[in-house]
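Every protein chain of the complex appears in place save one, which is left out.
We just call them A and B in the order they show up, numbering each chain from 1.
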Amino acid sequence: MTGRPSRWLTAFAVLTYVFLFAPIVVMIIFSFNDSRRTFIWQGFTLDWYPALLSNDELLDPLAVTLQVAAIAVVGSTVLGALFGLGLARLRFRGAGAVQTLLLLPMVTPEIIMGISLLVFFTQLFGLNGSIAQISLAHITFCISYVAITVRARAANLNPQLEEAARDLGASAFGAFRHVTLPLLAPAVAAGAMLAFALSFDDLIVTSFNAGVGSTTLPVAIYSAIRLGVTPEINAISTIIVAVVAVTLLIAWRLGAFRNAASAAVFEPETA
Amino acid sequence: MTSRAAEAVPDRGGANADGKPGRPGDGLGTGLLVLPGVLWLAAFFLLPLGIIAVISLGSVDPGGHVTLADPSLRNYEQALRPEFLPAFGKSLYYSVVTTVLSLGIGYPVAYWISRHGGRHKILLLVLVMLPFWTSYLIRTYAWLIILRDNGVLNAFLMETGLIDRPWVIVDTDLGVIIGMTYGFLPFAILPLFVSIDRLDFSLIQAARDLYASGRGAFLNVTLPLTMPGIVAAVFLTFIPALGDFVTPDLLGGAQTTTIAKIVQIIFTSGRDWPYGAALGFLLMAVTISGTLLALRSLRREVIGTAA
Partner (left out) sequence: MTRDNRQTGMTFDEALTTKLRLAGWTRRDFLARVAAVGAATALTQLLIACGQGTGSSAPEPTERPTPGTSAAAQATPAITAAPTSPPEPEDELFVYNWAGYIGRQTVDKFEEKYGIKVTYDKFPDESTQISKITSDGRGGGYDVTYPASTWIPRFSVDGVIQKLDHSLIPNLANLEAAWQDPGYDPGNQYSVPYAWWTTGYAWDPRAIDADLTSWGALWDPAYSGRMSMLDDMRECFAAGAFRLGLSPNTTDLAELDQILAHLQEQKPLLRRYTADDIGDMVGGVVDLTHCWSGDWVQMTYDIGRIRYAIPSEGSIKGSDTFVVLSGAQHPIAAHLWIDFNLDAQISSENTNWIGYMGPNEAAREFIDNYIINDPRLNPPPEVLAELIELQFLEQPDLDQYTSRWTTLRAS
């Protein structure tokens, strides 16, 4: 019973996607720019891609960034999803305080968060920065985003469903796993995607928590800003986008996305 | 009738109970859910922040070291300088406009994905995020290439004769708003989607019959039901937008300085951590209370109009 989408709505959505991808298209085009500075188009060249393969100054930070992002996404998604679900159901007076706690990391200026962790780890533990430390920091600021996203979904979830499952004999964990989790899945996935974007791109908090040899890609790129944002940086971003796009395509072809969004025990399939 | 109707629950926002019957709200269970996150934040966020809060009461000795020899609130008094108001106003302006635009653009798109995405919903959602799994700096520089005076957009506009002098976008408020809205759009679309996607569209259909108009159905049924998503979207855009100083710095110019940049300046050029911390905390307090207040009235507005 979906009805045909309004033409205007579809056009609007398409335009929005164009808006979202416009800079990416520019980025890809300029990765072929025959000029050290990525600004002015000076001719076509493929040279930057092979150059990238031997450019440890970008590849090493990329590896660090991906490691950190992996840890950060897993950590913050687990903690944040539980948090969001709990928050949606919380019924005691402290709920307001808990919600405020959740908002605090988002409200904190990044330089304050970065410095606070720097002081914390250096003075209290004598640590000088590392991949682990960066990951801890990232989890800390990502939790809120995941939690808030999950809560938006969980707010409309009826716990009676879970109760019904328990009445039917499921254990608490089983009910959670087979009823609640699938219903929350899209929100958890959405939160994870947001967390990945946040972690992958973080600059300020990371620069205060990095240690010797644990520079991330954003820090490396930002440090090189005065030298000019060479097309190699465009190239590396293009490759990342391409890899993700190809992965998505394969997953899509394999049917990974079919019904995933509405997958739930009770929902009818909408054609 | 699908059991969706049984599932549909009017917004509570999660925070303030209105004691809906049949909802025991298991204390221990939900407490356990929140506990890991709370503990983590307490250890790795509150504690470090507490250290900085203590520092904000101190000052810097002539040797440049933070000292707590004479703790006081003088940094906070100093932070309340009226000279900072224009910068604060700028930040507020950018954040509000960015949030409104993000919601305004994000809601229809999220709706479209949910309603008409069919089998490809998640794929479409991932496509929204895909541009943001690249470097922020690259995206911003790409916008510069597009928007600057001798950029792609102006070249196009001048070529087609629509304008004869370059439209100055970069280094103005407009450039900053475009850049910020762009940056926060996925943070609006995703939470809106997860909420809209829960809607039972047969309810909407019924509402349309009831109100005999699309708009009535939207305002009185759809909107209130998706309130959790809207609230989430506001949190995830407005709040970080207020603290964003990099975008206004790169896409903006001398006249677009935000209060977040001022905080940055105090920490870096000023080397005054206590003072910077005080200003930062003041901002945080204002932001949180402002957001919560705004949301309360928004919710009252939206729910209030629901027949």
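Here is the rule we use: contacts are C-beta pairs under 8 Å (C-beta built on N, C-alpha and C of every residue); 3 or more make two chains touch, one makes a residue touch a chain.
None of these values were measured; they are calculated from a predicted model.
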Hidden partner chain, touching residue among A:Phe12, A:Phe39 or A:Trp252: A:Phe39
Which residue of A:Ser144, A:Ser207 or A:Ser237 touches the chain not shown here: A:Ser207
In subunit A, positions touching the absent partner: 35-37, 39-40, 115, 118-119, 122-123, 126, 128-129, 203, 207-208, 210-213, 215, 219-220, 222-229
Chain not shown, touching residues in subunit B: 60-65, 81, 83-87, 144, 148-150, 168, 170-171, 249, 252-255, 257, 259, 261-262, 265-272
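Everything below uses one rule, namely that only the chains that are shown with their structure count from here on.
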Subunit B to subunit A touching residues, read off their complex: 2-4, 6-9, 11-17, 22-27, 29-34, 36-38, 40-41, 44-49, 51-52, 55, 105, 108-109, 111-123, 125-146, 152, 182, 185-187, 190-191, 193-195, 197-198, 201-202, 205, 225, 228-229, 231-232, 235-236, 239-240, 242-243, 246, 260, 263-264, 267, 273, 276-277, 280, 283-284, 287-288, 291-292
Sites on subunit A touched by subunit B in the complex: 1-2, 5, 9-10, 12-13, 16-17, 19-24, 26-27, 30, 38-39, 78-80, 82-83, 85-92, 95-96, 98-113, 115-117, 119-120, 123, 136-137, 139-140, 143, 145, 147-161, 172, 186-187, 189-191, 193-194, 196-197, 200-201, 203, 217-218, 221-222, 225, 229, 233-234, 237, 240-241, 244-245, 248, 252, 257-262, 266-268, 270-271
